[in-house]
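For this depiction, one protein chain was excluded, whereas all remaining protein chains were kept in their positions.
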């Protein structure tokens, strides 16, 4: 409660709007004694920040993070960590044209209906700009998880163009502007997205997040299942419309004997013969990789004229100029990683509390 | 916290195991003055209860609910509503054979790793039996939502066999044992599932939940988005592996101009030309139908022998006799409805608090 | 949220009314593997139950507790523990006379204003009968705290009649009907309370709770201080009007050098020279005894005629016959112990999560 915080024991509360003076977050519950500096967080922010290629928005935001509290002499103190990112490039005037219009596919209409307010400056609180604070919090979550747990993400499809999983290579991720593990797919996407961009349009995408090294036992029965919390975490990212764990929707077409992962011994320790479960059974981690995927819809801010209403209730058309991502799915990769890392950190602490 | 409750203002906490003396739930936050009797709840429980056709488990549970508190002279008092369902048909001996074995695809292994306990009696707390209490709570949630909001579900695919959406007819739902809106698909499924059942196997399915009459404005920014909370609610149902809102994964292959739902006036009131959003924008309801789908994996308890380990760590094989659903997706329909109703009731009260 | 639960990691949710079919609670978050049976809980319930002497209400409630879930083969499983106490002696007819009258000092008026409901049967949810479920939960909390932490309570004043602290003897607590550690005070109170009772009146009291063996480090900064949570826990007991930790109100008259407890070494380990702090500094336990006191107002149900209103808004007078405690402070002793034990168990688990 009441909407802008996530987690119970590793708890992140965020604030700030796209074109306000600053955005930030407060992280409560971080264990004491963990080495943490701004550089640790900045590294993750830099992976998400805009304007790094022609395939993301040209808004210039250095996204420099300041630690305001919770760290003393280079280590966490156990008290809340306040993080601040000052907004730099708020060109609110870009939005003058659409001040009184609801952008289709955006939250303009629903925020107006809910709150009676039209913060036209880039969507205000509903802007994906707030996800910078999630990435910052995710960097702290990674510290809590420690070196043994790795949370990595990849873009696995842009529009209809999926990667070839046989070519999956984690080392490729940072060698292209798409977080793509398949170098050939990345080349194809560059051409494909250039055409989309020049056409003033946008396209959806699919992201996959894999967490490895997660110990068995994280997650709680019934409602706060690890997979349920990951589903919420990922669905809370702007523009996400679908979530899968493990086999996902494909599991609906499987028979019991195809789906249930058999268990045997490998070198004397329990191991599974497959991972349709995506690393959770009954909502509790099994020790296998946690595998989650999410579908990102195409950016709604496009140059094509669209039918809509004014805040006053009249019909009109809208063209969204501004500076936008032709494929918002790209920058969703580090955000997805952050949300999974935060969810895991929360459940790691919950597990310690009850079963540690 | 700590795992067995859901919701903040319409808050449901559940307890009980498959083969314990009783299961139940406590609902806190229900507004006072709402007419409520056991019959209201029983009607929903009867839709979920086992043994109603040859396509669901033959365990005989009448699932009779008692209201223990929170209702006085036929109306809610505003205090917690305690609901109790006494277990009747606990044939724990069915489980003697598998007492020391982890059933693949079940939570046996992960609960054991987490808690160090092997409650072999039908999975204990991890059994889908606990979903009866969710359905009971969902019936109360419907009362809170009132007559203007309808939450309905349908089975839309069994294995590879999807319905023809052109034949969708809500009136068919209760005329076949599958909650299927397409009578021809229902006929086909009967034959198909008979074969699966006789083969000692099981199959996955897809469920769709539609909430109509939901006012614009429900949901909170950033984390407690309505769609994020629905995703968590549905992913928390046993055996669910995927969630979609509106266009879902299909949105990943759409262009911006295909996906974003345009707005115009219909008879002077705002209306959308499509519903790819599935009724939420920025995580807040738009007034359109809320449309959510979820994939259910096949029942893991099957008669086929499967490779697994004993609790002592030895390799073995397992055959799960007991009484099981060949397609657990069927009974997931009323559970999915209940979870969406609970989520909506919670957000309705949250909206009243802040914007009422 | 939303009012009927307490704690975050050791979380107790209660339900039930004075004259409904049953009262109960659900405890979520209990670590697995703890030995627990109904007898463990019953022992605490028996200390609180009514009708054990002429100084408490003559309502006959055996308060037999049933464990409905969360325990398997004599040990906790880590899943919610459901506890049920069936009401036996609901003489609702006692309340016929006052059905339409607000009892002064009771919650009748405020519940009616809040909920629009008049559950005249013994106060419904506002009855102190619900505290039985707290005592049951407190018994489970003691198990979580383990043998090294003792939470004990005593009645230290009845009306103006305080004990002599020099005569404090824990062994006396169970030898008189008052939980009084001073045998001479107990004798005096018996005479005093007989007079009050025969006069159809009632009297207030002061209870002291001492928790010993509490390790240093429990409690969280700023809001969820251990002392703040104890204050809430104790103030939530019906009829409580004041709370003190350590020196309490007397600290307001002390100078800095009189109040701050000096620290030195005793046998090589840190020790305090006094305990004005009552065992907490900055809201975090210091390892000293936690000392809390609370004031209990006199029972409002008395035989003296009192001026009041009807639910219809007319002036009237009321005499409350029924069966009532002349000094409700007596039975508040085990309830206070339970609330402190619950608070400590919650903070013990919280501490493990962050610093364990």
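Chains: A, B and C, in written order; residue numbering restarts at 1 for each.
Everything that follows uses one rule, which is that a residue touches a chain if its C-beta (ideal position, glycine included) is under 8 Å from a C-beta of that chain, and two chains touch if they have at least 3 such contacts.
Keep in mind it's a predicted model, so treat the numbers as computed, not measured.
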Visible chains that the absent chain touches, using the contact criterion stated earlier: A, B, C
Options C:50, C:105, C:122 or C:138, residue touching the unrepresented chain: C:105
Sites on chain B contacted by the missing partner chain, in the whole complex: 1, 8-9, 29-32, 78-79, 221, 349-350, 352-356
Absent chain, residues of chain A that touch it: 1-5, 8-9, 11, 13-17, 20-24, 26, 28-29, 32-33, 66, 68-70, 72, 75, 77-82, 84, 114-117, 119, 124-125
Sites on chain C contacted by the missing partner chain, in the whole complex: 1-6, 8, 14, 102-111, 113-116, 123, 125-126, 130, 157, 159-160, 196, 201-206, 216-225, 227-236, 238, 241-265, 270, 273, 276-278, 280-287, 295-302, 304, 306-309, 313, 315, 329, 350-351, 354-355
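Here is the rule we use: only the chains that are shown with their structure count from here on.
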Per-chain CA centroid nearest to the all-protein CA mean: B
Between chain C and chain B, distance of the C-alpha-averaged centres to the nearest whole Å: 39
Geometric centre distance via CA averages, chain B-chain A, whole Å: 26
For chain A, residues contacting two or more additional chains: 1, 8, 221, 350, 354-355
